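A single protein chain has been omitted; all remaining protein chains appear in their positions.
Let's look at chain A:
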Amino acid sequence: MVRLKDRYLLVHIIYTDVPAGQAKGSVPDLLLYNQPTTGELRAQHLLKGIRSEVASLFGDCGSGAIDRSLQVKYLSPATSTFILRVSRDHHRLAWAALSFMDHVPVRNGRPCVFRVVRVSGTIRKVEEEAIRRAKLLVLSAKQEMSGKCSDALGALLRGKDQGRSLTTVADQNDDSEMEDVGTSGD
């Protein structure tokens, strides 16, 4: 039986500017990086943005390749997180497109960075990773609240546990290539 093989991408949208109406320095950096995305952003806008980016980068061939399976599984504007499904063979095209996108794909979108945090063969593992990262953020936010000055950038980029490498960690997992990209945003 032929099985359609997919990859799931966990993507964070990271903002680098201060929103309008927010005094500079009034909020910790942690919050600044993890700002909510505008509610105008719908799944179809996102898809449209990725498609057009892929088309401009890889031409018709590329856009045709990812066209079949590109789907947004989860989009949470409040936490600026989304899960993308791409066909396994071409998920790098979508990933590249995400790396080249520099603003939210709506009209007058704010400048931002799409950071692919996790690539997996099952949505389950992606969800687990999202949970883990959310928990990490909560922890560092709590530290922030308790007055300790935390390393906001570190909390943002810290994909793995403290002991492990901060940048790119590629697990030696045969099928689901789990890659952690730490510095695509900077």
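Here is the rule we use: a residue touches a chain if its C-beta (ideal position, glycine included) is under 8 Å from a C-beta of that chain, and two chains touch if they have at least 3 such contacts; residues count from 1.
Convention: contacts and distances are computed from a predicted model.
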Per UniProt record, name of the chain withheld from view ["Electron transfer flavoprotein subunit beta", "Pyruvate dehydrogenase E1 component subunit alpha", "Protein AF-9 homolog" or "Ribonucleases P/MRP protein subunit POP1-domain-containing protein"]: "Ribonucleases P/MRP protein subunit POP1-domain-containing protein"
Absent-chain contact - pick from A:38, A:52 or A:99: A:38
Chain A, residues in touch with the chain not shown (by the definition above): 19, 21-22, 26-28, 30-32, 34-39, 73-79, 81, 83, 123-124, 127-128, 130-131, 134-135, 137-138, 141-142, 144-145
